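Here the structure comes first, spelled out in structure tokens, and everything after it is commentary.
The complex is shown incomplete by one protein chain, all other protein chains being positioned as in the whole.
The chains carry the letters A and B, assigned in the order they are written, with residues numbered from 1 in each.
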Amino acid sequence: MAVAKPQPQVIYEGTRVPQPVPTILQVDPALREEGDILEVNFGPNHPSTHGVLRLVVELNGEQVVGLRAVVGYLHTGFEKNMEAKTWWKAITYPERIDYVSFQNNELVFVLAIEKLLGIEPPPKAQWMRMLLCELNRIHSHLVWLGTAALELGAISMFWYCFRERDAILDLFELVTGARMHTRYFQTGGLAEDIPAGFYDECRSFADSMQARVDEYEDLLSGQAIWLERTKGIGLLSAADAVALGQSGPVLRASGVDWDLRRAQPYLAYDEVDFDVPVYPNGDVFDRYKVHMDEMRESTRIVQQALDGMPEGPWIVDDRKIVLPPRHELHTSMESLIHHFKLVTEGYRVPEGEVYVAVESPRGELGCYVVSDGGPKPWRVRFRAPSLVALEATATCMSDALVADLIAIVGSLDTVMGEVDR
Amino acid sequence: MTYESVPGFLEEREAHGETTVVVERETLAEAARHLRDEAGFNVLADLAATDYLGWERPRAAGYWGDPRGRDINSPGSWGLQTQPEPKPARFSVSYHLLRVTSGAREAPRLRLQVWAEDGDPIPTVVGTWPTADWHEREAFDLMGINFEGHPNLTRIILDDDWDGHPLRKDYPLGGEPVRFSGEE
Partner (left out) sequence: MAAVGPRKRRLADYGLNSERTLMRDKGPSVFERELGADELEDKLMLSTVEKAVHWAQGYSIWPDTFGLACCAIEMMSIVSARYDVSRFGAEVFRSSPRQADLLIVSGRVAHKMAAPIRQIYDQMLEPKWVIAMGACASSGGMFNNYAVLQGVDKILPVDIHVPGCPPRPEALLEGIVRLQEKIKAGVPPAYEIRGVAQ
């Protein structure tokens, strides 16, 4: 590859990434003159359940020859809003970014704060965080499976998946008090200790989950219509996936064995045993298989986390960051002062910048935090895997039909809250 | 690993286990190509633009400690007023790079950073990492950073006719004042 000015856009021979704009599939000019191109708008509100994604599609008969994705219909101004809140209050915001795997977002922001502060939460907090994030991964994949199957016509999957999903949300409610957007991770550990009865409920859920995943596979994997609608559709080669910055199930379904839980273990992932599913073909069916296998692996991690859950404190013991226990406020003057300062002003995070990445159900979720040494963040930026996955729609869409469009966009598992932030 | 051979190299910093390499803005495209081909950073994980307007203003006193306690030899922890170090320019654009190798058990990362004033053009890296397309559009949309050579530099997150760049520090947060029902 010669280094020349201006930079050539061809990344390697045989790439299917469109030129000149990598994210827009443009109609061949010859086809535009002779063919009958119809421009259709899959507007922000459409029957498929992806949220507010707008696709401007150009069709030649049934075939998709032009594609442009328009996003921004859910822009909420998270990053600017978090700059106006103290660190403690700002933790409430990231959950709403990727609203299906909410605890992963919280986790990445809290890990970034802890990295800047230089503190390490106690083992019980690490294991519990890992357990909740894996439950959240199962939750996210269930929602994905239910809605993706619903769009392709396999409507009953929706009800089965949401049955398990409600069981997981019951577990979240048992631990944290809320079904979604739990706000349970705190700088230094967890907000509260784990309530009694949680472990037994979680264990009975995990024991039944493996059988359920097998049930879902039985319903779909051998089904002729499902196979015809997903096999060989939406191909993305490994090199294209890497060039487009993909991660998570999309990358693993294209044959690249890459998982942040194994490559840069965080929390307690290096102490549990799990496999990373990788499939070679890079089509919609492989992405579906990756999701199913990940549900099984997550259930295994949950079971191991229950077995290996350590005892001990659930939050770090540093009174400059963590509220002192309430009974101390009556006897210790310093505790009272610290409590007051933490509640009114909040803790201060030393000056610096960090980038922390975790493996969310959609891929690499990253958080770039710049601190100026004060009680409020200076800049918070979230790297959303769904934005990057949407960039790959134009590449996956070469020789697709209209019906495949839905299958492909569904298989990329995008959550629009993440894309627009 | 040392990064001094990167074209336009200015500075290398290590903090919190992360390496940051600052390069000259004009030769960013060559630096990007070098890092992708020679150093093997084949994935651009993130592109983050930051506005440092108002960074040098003096801030209120405070101290911070860690689980070992306060370091009495570090002036920042005495409650003295600290003046933050001034930054080289108003905007910094940080490219978070990652080397993805199938089956690897390590994730080498690097932060490539350039600094620019308001209006300075920054060469695009879309030719090296196609995924930069939307990231650069978003940085343009929300921060107003001009990426030179980008094939489609238009607004992506906000309305096409929006005025201003919201994530800048001189753009107000907006919203409405909260009205309480008991108020007159």
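Assume a contact is a pair of C-beta atoms (placed from the backbone, for glycine too) under 8 Å apart; a residue touches a chain by one contact, two chains touch by 3 or more.
These numbers come from a predicted model, not from an experiment.
**Student:** For the chain that's not shown, point to the residue among A:Pro18, A:Gly72 or A:Pro361 touching it.
**Tutor:** A:Gly72
**Student:** Out of A:Phe109, A:Phe158 or A:Phe185, which is the one that touches the chain we can't see?
**Tutor:** Spelled out, the listed residue whose C-beta touches the missing chain is A:Phe158.
**Student:** Would you mind spotting which of A:Tyr93, A:Trp226 or A:Trp258 touches the chain that isn't drawn?
**Tutor:** A:Tyr93
**Student:** For chain B, which residues reach the chain that was dropped from this view?
**Tutor:** Residues 158-159, 166, 171-176, 178 of chain B touch the chain absent from view.
**Student:** Could you please point out the chain A residues that touch the chain left off the display?
**Tutor:** 43-47, 49, 51-52, 72-78, 80-81, 92-93, 96, 99-100, 102, 143, 147, 158-159, 162-163, 165-166, 169, 179-181, 416-417, 420
Rule of thumb we're sticking to: only the chains that are shown with their structure count from here on.
**Student:** Help me check something: in the complex, which residues belonging to chain A touch chain B?
**Tutor:** So the residues of chain A in touch with chain B come to 1, 3, 5-9, 11, 17, 20-24, 71-72, 75, 77, 79-81, 84, 115-119, 238, 242-245, 247, 251, 255-258, 260, 262-264, 316-318, 320, 345, 347-355, 357, 364, 366, 368, 370, 372-375, 378-379, 381, 383, 387-388, 390-391, 420-421.
**Student:** Taking the complex as given, what residues does chain B use to touch chain A?
**Tutor:** On the chain B side, the touching residues are 15-18, 20, 29-30, 33-34, 37, 42-46, 48, 50-51, 55, 59-60, 62-67, 76, 82, 84, 94, 96, 98, 100-107, 109, 111, 124-131, 133-135, 138, 142, 149, 151-152, 155-159, 166-167, 171, 173-174.
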